[in-house]
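Just one protein chain is left out here, and the rest sit where they should.
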Amino acid sequence: MTRLSSTVTSRRQFLALTAAGSAFALAGCATAQPVASTGPALSGAYSGPPVTLEYWNGFTGGDGPAMRQLVADFNASQDLVTVKMNVVQWAQYYQRVIAAVHAGKGPDVGAMHVEQLATQAARQTISPLDDVVTELGLSASEYPAQVWDAGTYDGRRYGIPLDVHSLGSYANTALLEQAGITDRASTGEELQRNLSALVAAGVETPFWVPNRWPAHLIFLSLLWQFGGEPYAPDGGSATFDSDAGVQALTWMTQNIDQGFSPPNVAPDSQYTAFKNGEGAVTWDGIWQINDLQATAPDLRWSLAPIPTVGTEPAVWANSHQLVLFRSRTPDDNRLLASKAFLRYLTDNSAAWAAAGMIPARSEARETPEFRASPQAAVADAIPSMRFLPTVAAVGEVQAQTLETAVADSVLGRAEPAAALSAAAERATALMQGNLQKFER
Amino acid sequence: MSTVAAPRTPPTPRTAQSPEPARRGTSSRRVVLYVLLVVLTLVFISPLIYMLTTSFKTTAGAAASTPQWIPDDPTLQAYESILGTSGTPVVRWLVNSLLAATLQTLVILVTASMAGYALARVEFRGKKIVFGVIIATLFIPPVILLIPNYLIVGRLGWLDTLAAVVLPGAAGAFGVFFLRQFFLGLPKELEEAAFIDGATRWRTFRQIILPLSRPALVTLAMLSFLTNWNDFLWPVYVLFSPENQTLPAGLSTLQNANAVRYDLLMAGAVIASAPVLLLYVAAQRYIVEGVGRAGLKG
Partner (left out) sequence: MSSTGTGLRAAAAAGGKPGTVAGKDVAARPRDTASTQGRDTRDGWLFLLPYLVLFTVFVIVPAVFGLWISLHDYDYTLPEKPFVGLDNYTGLLTGDSPFAAPFWSGMQATAIFTLASVPLLLVLPLAVALAMNLRFRGRNFFRAMYFAPYVLGVAVVAVLWRYLLDTNIGLVNSYLDAVGLSGAIPWLTQLPWAWVSLVGVTLWWTLGFNTVIYLAALQDISPELYEAARMDGATAVQRFRNVTLPGLRPVLLFITSVTIIASVNMFGQSYLMTQGGPGQDTRTAIYQIAETGLTSFNSGVASAMSLIFTVFLAAVSVAVFYVFRDRDAR
């Protein structure tokens, strides 16, 4: 090949140039960026030509059927708009939705976790909704303040709250009775006492501590309980390695040291163990309600707010928020139809309680149906619910730093303080990079 | 295969005759051999059987801490659930996977055989340089093309389409190189006779070269099909709609959605494997021998 190249240098150079040229052409012909638009104001019902809307969300679990029902009801309620719902696992949803919108194949309407709004806004996939909120007649007074405020980024509103969901403490009531426990624990000491009683009653490992999902949610809840904050509100640094963080993580590992939890809990087996009676208490999201009812119909369980282990009540919470996606070629009719659909979803959000969620709209939490649901017990903790700050790409940063530190410590591979400070240092570096990147 | 030796002649069909037959009469050795082979077979087959039986268990049965080989109360619940959920269209994934692997294999066979023929048999200006460039890219690991190809496929508007899992993967130089080496080993006389009879290049290629190259084409087809069938990383990132997934990507979706529902996961795995296993049983000889030949040729 050396022999060949000397004779045909010019041709080779020509080829290389051609290739480079086409690469630059590809890079240069910047595709149209998605345009933020919410279309003309919607007055009354949608009256344009028939349209089919794409609605993407990640309701794969027990919440899926409830959303499917809402969509079917909307489609049946009028003739002009047909909503097609596409479910993608949350784990892949955000990356895919960004790819889809930028590829010009994005959906019209979506649901998202509140901490993703900042990222998605910065990546130009969703539109500001300040006008839409006014058009639809929604206002802060109808929602819990933290839930409403969490839907804004950079001074603009990007999400309309659909629900609130938080961690809760599930307990196997049969095992509690067996151990002679009558009250659910509301403090760390009470929990310890209950766990000891359960061990004495023959439940060897009553409280399985996961190292993967939802371990970081437990950690964040405890961090807030001990008075800490995971990130600076301006998004410039990570602060989860504070004393509060170390206390929170240490408390988690102590449950293993004391034998309440087996070591090395495989992903999701804390939940499996709870279902088959090997564990008696587990902290998990309220989205598991429907799954428990469906897959463990014989299990007797109760749901309560997580106890206050630290100094003040606090629990990690999140909110599904409805968004409008940007498009390279915004279409007024689609936008009007989308807004009609948004209005329907917010007006009927009481039905969303069937998903095991807590409706965000205050009036929807007052219905007798909701008060009778298992999650009503957790809804009382709304004032102590905490959300991640709206910082662009904070979810990505957290997945690479905080979540690994928690996993490493729970697995006994690192000391909490050391793991957290190393992770926080990296998180700060990433966040600094992101600040620069998203602000230019 | 060897670096300097001229390529072999087309492989003759291998007989079952073995070059070093076991000595007759050493029956005790033979027993040991059989025991080892059977144990090994169990290692390979029993997980598949367990997968099959678990797919007929209830959710609780699949999560029982004492494993049951035969479900207590066999149920089709997992299959009903998986086939009834619109978010996990396993059958659709199967069709997508078969389609993607078949189309890619066809594209590779057509483009690589034509290109390989040109490089092996036609003298044309620029051949050396083109061949040099193509060969050079054999040394580029695919990961280097991952990010740019994702962006290119995005620019082409092919994300979430069949084209994305068919065409970029068909551009690899292996097939061209493999077939070129094979064509070089074919006798020239037949072709030259055809030229004298006035046949065009295209006719010679179609009617003389390709029929002679069946073993090499089968080998390339098997390798291409299996590679595409097994490809995981690329489809996970370029396909997003549930109905457009290939099986590997879809199964990962299924696992994300049902991390602890092993009955569902095993049912999905059974649906995913049954057709290929049947296909494999039917075409086992071609597949296994095709792959075996890959090491000898080239």
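A and B label the chains in the order they appear, each numbered from 1.
Here is the rule we go by: a residue touches a chain if its C-beta (ideal position, glycine included) is under 8 Å from a C-beta of that chain, and two chains touch if they have at least 3 such contacts.
Computed from a prediction, not measured in an experiment: that's the story for all the values here.
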item: Touch with the omitted chain, as defined above, among B:L83, B:L99, B:L167 or B:L210; value: B:L167
item: Touch residues of chain A, complete complex, unshown partner; value: 1-4, 15-16, 19-20, 22-24, 26-27, 30, 33, 95, 98, 102, 122-125, 211-212, 262-267, 269, 272-273, 278, 393, 396, 400, 404, 407-408, 411, 413, 426, 429-430, 433, 437-438, 440
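One rule holds for everything that comes next: only the chains that are shown with their structure count from here on.
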item: Whole-Å gap between the CA centroids of chain A and chain B; value: 38
item: Chain B to chain A touching residues, read off their complex; value: 59-60, 63-65, 86-87, 126, 128-129, 132-133, 135-136, 151-152, 154-155, 157, 159-160, 236-237, 240-242, 253, 256-257, 259-261
item: Touch list for chain A against partner chain B, complex; value: 1, 4-5, 7-8, 11-12, 15, 26, 31, 60-61, 64, 86-89, 91-92, 95-97, 99-100, 102-105, 267-269, 271-272, 275-276, 278, 295-296
